[in-house]
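Have a look at the structure below, then the notes.
A protein chain is absent from this complex, but the other protein chains hold their places.
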Amino acid sequence: MNEHEHAHDSHGDHGDLPRYNHPVSVKLLLTVFFCLVGLTILTVVVNGFGLGQLDIWAALLIASVKAAIVCLFFMHMFWEKGFNIIAFISSLFFVTLFIGLTLMDTRAYRDSQDKFPLDKRPEPTVVRDANS
Amino acid sequence: MSSVDTTAEVHDEHHDDDHHDHGEFIAHHFDTPEQQYDSGKLGIWVFLVTEVLFFSGLFCAYVLLRYHQPEVFVAASEHLDKVLGGINTIVLLFSSLTMAWAVRAAQLGQNRFASRLILITMVCAAVFLGVKAVEYSHKWDLNIYVASHYNYIEGYHPDAPSEGLAGALGVSQSLINLCVLPAILLVGFLVAGVIYRVRESQAMSALYLAMAVMMGGFFLGAVGGQIYQNAAESAAAHGGDHGHDAAAGEHAEEAAVTGPDTTSKYPPPIGMFFSIYYIMTGLHAFHVIGGMVALSWLYYRCTRNHFRPDYYGPVDFVGLYWHLVDLIWIYLFPLLYLIN
Partner (left out) sequence: MSTTPQAAKLFGNAIGEKGNYLNASRGIKSWLLTLDHKRIGIMYLIGVTVALLLAGVFALVLRSELFTGTKMFLTEAQYNQMFTLHGAIMVFAFIIPSVPAALGNFVLPMMLGAKDVAFPRLNLCSFYLWLFGTGFLLVAMLTNGLDTGWTFYTPYSIKTTSAVMYATMGAFILGFSSIFTGLNFLVTINTMRPPTMTWFKMPLFLWSLYATSIIQILATPVLGITLLLLFAERALHIGIFDPAYGGDPVLFQHFFWFYSHPAVYIMILPAMGIISELMSVHAHKKIFGYAFIAFSSVAIALLGFLVWGHHLFASGQSTLLSLIFSAITFSVAIPSAVKVFNWLATLYKGSISLVTPMCYALSFIFLFGIGGLTGLFLGTLSVDIHLHDTYFVVAHFHFVMVGGTLTALLGGLFHWWPKMFGRMYNDFMGRVSCFLVFAGFNLTFFPQFVMGARGMPRRYARYDPEFQIFHQVSTIGAFVLGIGVVVAFAVLVYAIYRGPKVGGNPWGAASLEWQSSSPPDYHNFTHKVVMNDPYDYSVMVYDEDLDTYIHREFTVPEKPARTEPEPTTT
């Protein structure tokens, strides 16, 4: 197998690969990785600003950017067939539907749920250490 | 009217690993390697769809709790260590890099290089779990469990263990408990690796030794995590008085702003946050373990030189799965750790 490896490495353009085989260049992989690390640090830093309500949205936005570049380059979605992309992305649509409609509904009856009698709430079941 | 030849070549269903003729890994019911690859690719994407929807239930529970009882998150945030979470994020991102690189190596037929990258990925996965074990055990020491068992008292610090292995190492008993199984696996893999080496079964020996190295990664993560944890605690105990006060002051402020009784008449169910935390991270960790098994299998196949430019599907598909595990963590990290 070794001569095989060298044979392939010497071809920069990978001209002899089957047409479904698109290797991603090492340079691109490393770039993506450092972007991801940078974004991770960014999200921790932004979190330290104390943006209040905006915090969660900023964090989600950065997470989504990270997710997008992982999908595009690590998961080869950039070169993927349209059908596979649609299949995967459609899952997000159904997740949104599920969470969205459920959230809409629980908003409506949440008040009645808070009326659950407190004295009926059970005690925690772990026995606390004597020293606490 | 056209016709299709359905009786192309008939291959034996159980392919023999030892010869390397061209059609070796093409299952009998596919016509071309491309058809086989496309089928596997679509299959794994669809599988990832099911994974996304599987996790969606947990995200749904999370969103509802966060929307209806934001005060729970504020109270819970003090138990979550951004540094450990951040380190784990970087570890997983790095494992994604090595995985993607391994796919590239397999695409080019570089089996040996691919196997090394896969080994690094496996070790990263185990490091992740080791750090997770430190986080879990630390919470358990503070009586932070799921909602029904949540029993944390403000300011509680567990005594340092004095007996047994835990006392000798200066770590909590729950961490030792979490390390038992990995330790057994580590020893078992080592022994199996040596036995296979003696029997001169190189591929199996390499597999088991690689898995032993992987389990070593778990202890690397656990030790590193614990050292950080100890340092953080002593910093909080000595110079951290100021920080602690600030945190307490912040809390008091928070309480004053929202008021205890405006949103709900009852104390916030902080345990609920940890129910969701444990289920989400636990299920994620379970997927990491599944990934470790799959990666070990890939490692074995790489050492057998199975992959070629026209046959690298398994690496690609496990890689996609592994990236999804990473994707889920990319969301879990800000949602669970970055709360103010």
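Letters A and B name the chains as they come in the text, with residue numbers starting at 1 for each one.
The criterion applied here is as follows: contacts are C-beta pairs under 8 Å (C-beta built on N, C-alpha and C of every residue); 3 or more make two chains touch, one makes a residue touch a chain.
Just so it is clear, the model here is predicted, and its values are computed rather than measured.
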Hidden partner chain, touching residue among B:85, B:130, B:217 or B:271: B:271
Chain not shown: contacting residue from B:90, B:147 or B:223: B:147
Options B:26, B:49, B:210 or B:325, residue touching the unrepresented chain: B:49
Residues in subunit B touching the chain absent from view: 1-7, 10, 13, 27-30, 35, 38-39, 42-43, 46-47, 49-51, 53-58, 60-61, 64, 69, 146-149, 266, 269, 271-272, 275-276, 278-279, 283
Subunit A residues that touch the omitted chain in the full complex: 83, 90-91, 94, 97-98, 101-102, 104-109, 112-113, 116, 120-122, 125
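In the analysis below, only the chains that are shown with their structure count from here on.
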Rounded Å distance between subunit A and subunit B, as computed from the means of their C-alpha atoms: 14
Interface residues, subunit A side, partner subunit B - complex: 1-2, 4-5, 8-9, 14, 16-24, 26, 29-30, 32-33, 36-37, 40-41, 43-44, 47, 50, 52, 55-56, 59-60, 62-63, 66-67, 70-71, 73-76, 81, 83-84, 87-88, 90-92, 94-95, 98-99, 102-103, 106-107, 110, 114, 118, 121-122, 124-126, 128-129, 131-132
Complex contacts: residues of subunit B adjacent to subunit A: 33-34, 37-38, 41-42, 45-46, 48-49, 52-53, 56, 59-60, 63-64, 66-68, 82, 86, 89-90, 93-94, 96-97, 99-101, 103-104, 107-113, 143, 145, 148-151, 153, 156, 158-159, 264-266, 271, 305, 308-310, 312, 316, 319-320, 323, 326-327, 330-331, 333-335, 338-340
